[in-house]
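Worksheet: one structure, shown below.
Missing here is one protein chain; the remaining ones are kept as they sit in the complex.
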Amino acid sequence: MTLLRVEGASCKFGSLVAVDQVSMTVQPGELRAVIGPNGAGKTTFFNLISGYITPTSGKIFLDDRDITRMPPHARIAHGMARTFQITEIFPELSIRENLRIPVELAAGHRLKPWLSSAEKSAVAATVDGFLAMGGLGAKADRLVGELSHGDQRATEIMMALALKPRLLLLDEPTAGMGDQETYDITRLIRSLHKDQKLSIVLIEHDMRVVFHLADRIMVLAEGRTLAEGTPQEIAGNAAVQAAYLGNAA
Amino acid sequence: MTERANKATALAVIWLILLTMPYWLPYVGGYTELGSRILVMAMAAMALNFLLGFTGVLSFGHAAYFGLGAYGAGMTIKYLAPSTGLGILVGVVVGTLAAAIIGALIARLRGVYFAMVTIAFGQTFYFITFRWNEVTGGDDGLTGWQRQPIDLGFTTVDILANDKAFYYFVLIFFALAAAGMALILRSPFGRTLLAIRENERRARFLGIPVERHIWMSFVVSCFFVSLAGALYALLNNFTDPRALRWDQSGNFVIMAVLGGMRSFWGPLIGAAIFVALQDYVSSHTENWMSIIGLVFVLVVLFFPRGILGIKRRRKAA
Partner (left out) sequence: MTQLIALSVFNGLIVGAFYALMALGLSLILNLSGVINFAHGGFLAIGAYIAYSLMPYVGFWGALILAPFLTAFIGLIVERFLIRRLYGRDPLYSLLLTFGLAYIIEDVTRMIWGAQSVPFQVPALLTTPLSSDFFFLTGYRMFMVVLVAIAVGALFLILKKTRLGMRIRAGTHDLETVSALGVNVRVLRNLNFGLGIYLAGLAGVLAAGQLGLQPTIGTSLIMPSFVAIIVGGLGSLTGTLLGGLLIGVASGIATIYVPSATEAIMYVIMGLVLLVRPRGLLGEEGRMH
């Protein structure tokens, strides 16, 4: 059984074809990178998978279940979680509150008018775990809006993880980060993949990160699939070098 | 002092003031009925703020549900049975039901558009009460009924003749409403509302069905607003279409903003100031509309975060 299967998905905005007949299959436990020059349709492709946009044509399956028209919140209930290229968090709440919300949602407390003290301490313990994992413990009670870009990014990734996803979608997780922060995040993603066997699809600009992490890479250009394969295959692909790696420098 | 202790002190002060209000209000130029009016308006403003300040959804039509609560209560006592309790019950049910239907129509809309549609829907009920003369009394209002004494079995509380007794009657409902809203806001469900206010896209991609939660928040908010409306009719032994006109909706919003819409108790302070000012100004000058209008303009230009908002900002600085 495949985890995620996209079959010939297209997305048109008026006369502009942002994504054109793109297919992709992700196996459980795989880390897949999607790369391509600016305007290649990577984020639109992500938006199709996560349900932010409905494809003009084509189909999307999660665990062989057709989710093409499923609204985002229902996809999350089926084990998907995502981050955004521009960090999406709750700026006027503390990191702890930011994490508490997805932890409670994942625990199925969404509509509960109150929690038992056992449930409360379970939630608090889980939140503490994610604070530690993201290296955010010391700043837990500060408002996220006041923190550095790196901390905000880390908070967002922890929020996505708090949903206990089976498939994590990361849209440029290292965008706008310094070297140290990029290193920390790369290590975190690697550990999620290797140690926790989490399936991940990520869009990334930093080629060091991509070739270090990915099991397989898909290259998009002008909305179409240009190439797909292992990092070695992609590195040796002439078309990719011409269209992408050539002008990336 | 810790923040927790500060909060406990503030809470104690608020309740002390509310519990003793009928006894000191006359010394500062007020009267018991004014106190009851402040409580009722505060309940409505806090209920509106549940939606505005804690879900981030701007309704400019809450007077409709306030008015439905008022007419529901008044018409029940006038036509159905002379029972205060039944009147309140019917008022709340009617207001909440209307909100559930209209909320379902508009939960998909956002921002300015949501505000505009709530205003327009609010006017629907205004025109119904205005036009349906035979039943609602039309423009003259619904008269010929009174709130009834409360029979507790072992004793009867005369909330009609004794205005202090009625104040405490309202205060009990106010306390229940405040406790109810606070409980919801502190619950996991309440936190999903904050999430929607803070960042709707993030909330949606955490798995919150945003439209459904906005609808629920709208219904909860209108439940308490119609309760306030029912009590308002009982307070006056009267209600007229102005209770559900758009200017009443605007008044609720300004009360919440004036007090501070990011704070739970802000609307109480806003309502106290607004109601007292309105009472004073309308009995001292013919041009009360200009003065109330000026309050709107000045609050927007100089106190957009409200009174409690200023305090919070100072603390942050």
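The first chain written gets the first letter, and so on, giving A and B; residue counts start at 1 in each chain.
What we mean here is this: a residue touches a chain if its C-beta (ideal position, glycine included) is under 8 Å from a C-beta of that chain, and two chains touch if they have at least 3 such contacts.
This is a predicted model, so every value here is computed, not measured.
Participant: One chain isn't displayed here. Which of the visible ones does it touch?
Facilitator: Its contacts among the visible chains are B.
Participant: Among B:47, B:219 or B:253, which residue is in touch with the absent chain?
Facilitator: Once the missing chain is taken into account, the touching residue is B:253.
Participant: For the chain left out of this view, which of B:29, B:85 or B:304 touches it?
Facilitator: Of the listed residues, the one touching the omitted chain is B:304.
Participant: For chain B, which positions touch the chain that isn't shown here?
Facilitator: Output for chain B: 52, 58, 60, 105-106, 108-113, 115-117, 119-121, 123-124, 127-128, 131-132, 246-247, 250, 253-254, 257, 287, 289-290, 292-297, 299-301, 304.
Heads up, the rule we're going with is that only the chains that are shown with their structure count from here on.
Participant: If you average the CA atoms of chain A and of chain B, how many Å lie between those two points?
Facilitator: Centre-to-centre distance between chain A and chain B: 43 Å.
Participant: What part of chain A is in contact with chain B in the complex they form?
Facilitator: 50, 52, 71-74, 76-77, 81-82, 84, 88-93, 97, 100-102, 104-105, 109-115, 159, 163
Participant: List the residues on chain B that touch chain A in their complex, please.
Facilitator: Going by the criterion above, the answer is residues 183-184, 186-189, 191-192, 194-195, 198-199, 201-202, 204-210.
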